[in-house]
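All remarks here apply to the structure that follows.
In this view, the complex is presented without one of its protein chains, the others remaining in place.
Each chain carries a letter (A, B and C) given by its place in the written order, and its residues are counted from 1.
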Amino acid sequence: MATRSVARSPNEYGVDEYGLAMTADADGTYGYLGPAGTFAEAALLHWLAEQPSRAKPRAFASVLAALEAVHSGEIQGAMVPLENSIEGSVSATLDALATGPELSILAEEQVDVTFSLLAPKGVALADVAVVTTHPHAEAQCRPWLAENLPDAQYTVAPSTAAAAATVAADSDRPDAKKNSAAIAAPLAGQVYGLTELAANIAGSVAQTRFVLVTRPAAPPAATGADKTTVVLFMGEDHPGALLEILSEFAVRGVNLSRIESRPTGGGLGDYFFSVDIEGHIDDARVGEALMGLRRVCAAVRYLGSYPRLDQMAPRLRPGVSDEEFRDAQAWLTRIREGRP
Amino acid sequence: MATRSVARSPNEYGVDEYGLAMTADADGTYGYLGPAGTFAEAALLHWLAEQPSRAKPRAFASVLAALEAVHSGEIQGAMVPLENSIEGSVSATLDALATGPELSILAEEQVDVTFSLLAPKGVALADVAVVTTHPHAEAQCRPWLAENLPDAQYTVAPSTAAAAATVAADSDRPDAKKNSAAIAAPLAGQVYGLTELAANIAGSVAQTRFVLVTRPAAPPAATGADKTTVVLFMGEDHPGALLEILSEFAVRGVNLSRIESRPTGGGLGDYFFSVDIEGHIDDARVGEALMGLRRVCAAVRYLGSYPRLDQMAPRLRPGVSDEEFRDAQAWLTRIREGRP
Amino acid sequence: MATRSVARSPNEYGVDEYGLAMTADADGTYGYLGPAGTFAEAALLHWLAEQPSRAKPRAFASVLAALEAVHSGEIQGAMVPLENSIEGSVSATLDALATGPELSILAEEQVDVTFSLLAPKGVALADVAVVTTHPHAEAQCRPWLAENLPDAQYTVAPSTAAAAATVAADSDRPDAKKNSAAIAAPLAGQVYGLTELAANIAGSVAQTRFVLVTRPAAPPAATGADKTTVVLFMGEDHPGALLEILSEFAVRGVNLSRIESRPTGGGLGDYFFSVDIEGHIDDARVGEALMGLRRVCAAVRYLGSYPRLDQMAPRLRPGVSDEEFRDAQAWLTRIREGRP
Partner (left out) sequence: MATRSVARSPNEYGVDEYGLAMTADADGTYGYLGPAGTFAEAALLHWLAEQPSRAKPRAFASVLAALEAVHSGEIQGAMVPLENSIEGSVSATLDALATGPELSILAEEQVDVTFSLLAPKGVALADVAVVTTHPHAEAQCRPWLAENLPDAQYTVAPSTAAAAATVAADSDRPDAKKNSAAIAAPLAGQVYGLTELAANIAGSVAQTRFVLVTRPAAPPAATGADKTTVVLFMGEDHPGALLEILSEFAVRGVNLSRIESRPTGGGLGDYFFSVDIEGHIDDARVGEALMGLRRVCAAVRYLGSYPRLDQMAPRLRPGVSDEEFRDAQAWLTRIREGRP
């Protein structure tokens, strides 16, 4: 049985700042869900490459740990997974952002989840008798395994990167059997010094969407192709509540690109909604919709506005552009003063 | 056959300012749909009694004529009928306010429409062989007539007040038969010197609602129990247009007390809507709803906000009070600046 | 002043079946709002021309009188006006169909309202000093009159056909002044033997829509391009009632081509709605919408389904065709029986 305490050993994962008990001086450090070699690290590295500063990545044992380090100021930000095209939303992230300390989303990243079969040097495909990986990865690669390694035994790892780390560590033992391989991201092969025996072995293509989270901050300026993420807490469990919420968006021509219900923990049937909006908080239609939600919901938590990765500007219906909002406001001011 | 030109003779109706060709000096003069003795005059007199100034009423031959005199500045205002509980909306008023020159509604009045049988001195009920009135009044009094004057002949008059005026004028002729009576408002009896042979002879109780119209002006201050009247022109004839309009109101918790469709004159199926809103233009929810309509309609004409005659404050659902709008606006400003 | 009783004199209007007191034997007789020469007669004649039988038209003094004759079985049907592109809906018809005895609409007709200046033989345009017509016609022809007959006096008639009849009758008197003309439909000139001095003198083009009403009957078969007319009575005056009604239509993809509110006579703010639906009662989507309205309204009166004059089939959104309704019903039956 895997012990998560093992994960706290710096030797195993090659990272020395894994965990909560770190001391500060985190200037220019960004966290991710570790260990090294995960898709989260890939997402963070991709994002950091576009930043001006020379910031360093740091692995954390859990989404919660990374976000707590952001909140405490220990690190400047963290790249955490929000949803996966096959597994769905990442509850730990949604719940922490919704009910934990106030934080802000500054950016989004998306990573194609591809799996490779990785083994220590000297292990060939024909040698593999034991395959280690996370259950989600095993499920996605099952057809490939059935065809290529029908007799291999499968063992569970808490993450695909941990699987790679374990296979690498085990191969260093004197009594190593040289028959193990891990299913993990290609990056994990580089991190843990494993050889890629096969690539793209998952039956379907999946994507994981990540968000870069910081301490509360003003949003980056609107680009014309932005997303806004909010959390909506229902006032009371009345049947039409969701319809009401959607009407607040619809009447202002605000489209949603994601809506997810999550239990508040207060009992079955007590929900909040995590929502991605097409648009920026500075867009007039988004601002008015959020004010409407603020009035009809028990609470609204604004998590941030940030550029869309796909840079697609929303197609607006007539009547909801910033200019039309401004004109309407000017008209209202005039008629209130008797100057129609 | 009645000639409307006769109506321009001051002798017949006892009013010397009936018509459009009046010279100015209209300081403190208010018009109504004449001739004298109509329910419109009753409504205007009621309203004037509550005003500080010593303004004078003046009869006009038509709603249009009265409103044109307001627009030209010839008179200060006009009391015109908007709807009747039996006949429905008054198209001439709705159309003139919607598509004529810009004017403002400052107040509303409501009058119980009661009919009396009025005759010259010396004519008793048993003498009446001819009854003159407007067709609407005849329809409402038909049961009473069938029971009390089954053999009387009915002649048409263009208004109930005109009926009273005609009966009074005819009785002054040398060859007068002394067998005519008019069905009209009690006030008409006083105006034209007729005796009330019977009161409340209409089978059902009706009300007419009037509005006091002036040149464009800032609305009177909100009282907490107000109405707002607007005209909404559809952009194009698409099926969901009315549903869209109602959603703009509903999502801000704004109730309607009247909605009436009217042809624009551009062809069958081309409508505008005349709408009464519960609330004042200075109410935040009303202002936001009107801005929304301004954006989705081809045009919105604001006609005015004014105190409700019944002084009933609207029952608001949670989330739409001015204070909740203010709080939501303050919240939006905070989060836009990164201060959640 | 015109006496309506005069209208019952056959001599004046040249029609011998005008009024309510007719004896029966009405086989193959259809009524219209008279007198002869109105646009209503034109509409009826147009409709009769397409019927196999040799039915006769008959003028009635009012919409109500015509509909009562239909109800009593005295005549087989009546052509009555429903709406005009300038004047709006015809309240008398809407109210009679909504609250009078149950009747059915079998067909619709539409007539272009064009006005001619009609005069007795021997009267030239330059001779005309008095113009007689209905006020609506006078309003529409006012610009033409101002330009062509600026000095003519205007006298009111209860209908344009009555104006033509009066002008014709007056011209037969020995002391006739030979200076009168009527504004009326071209057909009225033929009926009353008048000469057309000018055609198309109205400033704008108007249409009047008529419906052919019979005793309650099954609707004609669906053609694929039909209309359905219903009357909806509100349960109680609650603000969202109209929104609810529109939702019943919208959710089944049923479009409205006309919606009109009318007072029930029970007091200001107490309305019913007269509605034209795109579709036939036998269309599945229309049937389901009407059942929904039957459940949420205080009452629904179905007036009929009939072919659209313009033969335009409605554009349906996906999911609301008869076939899709049938498939959904078959599916529901299967899953209720455990055969998914």
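As a convention for this text, a contact is a pair of C-beta atoms (placed from the backbone, for glycine too) under 8 Å apart; a residue touches a chain by one contact, two chains touch by 3 or more.
Given the structure is predicted, the values throughout are model-derived calculations rather than measurements.
All shown chains touched by the missing chain in the whole complex, by label: A, C.
Only one residue from A:73, A:235, A:263 or A:318 touches the chain missing from this view: A:263.
Considering the whole complex, the residue from A:166, A:228 or A:305 that touches the absent chain is A:166. Summary of contacts with the chain left out: across A:148, A:195 or A:247, the touching residue is A:247.
Considering the whole complex, the residue from A:68, A:83, A:109 or A:324 that touches the absent chain is A:83.
Those residues of chain A that touch the chain absent from the view are 1-5, 83-88, 91, 110, 132, 135, 153-158, 166, 204, 206-207, 209, 239-240, 242-243, 246-247, 250, 255-263, 265-270, 278. Of the residues in chain C, those that touch the hidden partner chain are 102, 104, 216-219, 235, 247-248, 250-252, 281-282, 287-288, 290-292, 294-296, 301-302, 318-320, 324-325, 327-329, 331-332, 335-340.
Everything below uses one rule, namely that only the chains that are shown with their structure count from here on.
Under the touch definition stated at the top, chain B and chain C share no contacting partner at all. Ranked by distance of CA centroids from chain B, the top chain is A.
Each chain gets a centre from the mean of its Cα atoms; for chain B and chain C, those two points are 26 Å apart. Look at where the CA atoms of chain A average out and do the same for chain B: the two points lie 62 Å apart.
Counting only residues that touch two or more partner chains, chain C has none.
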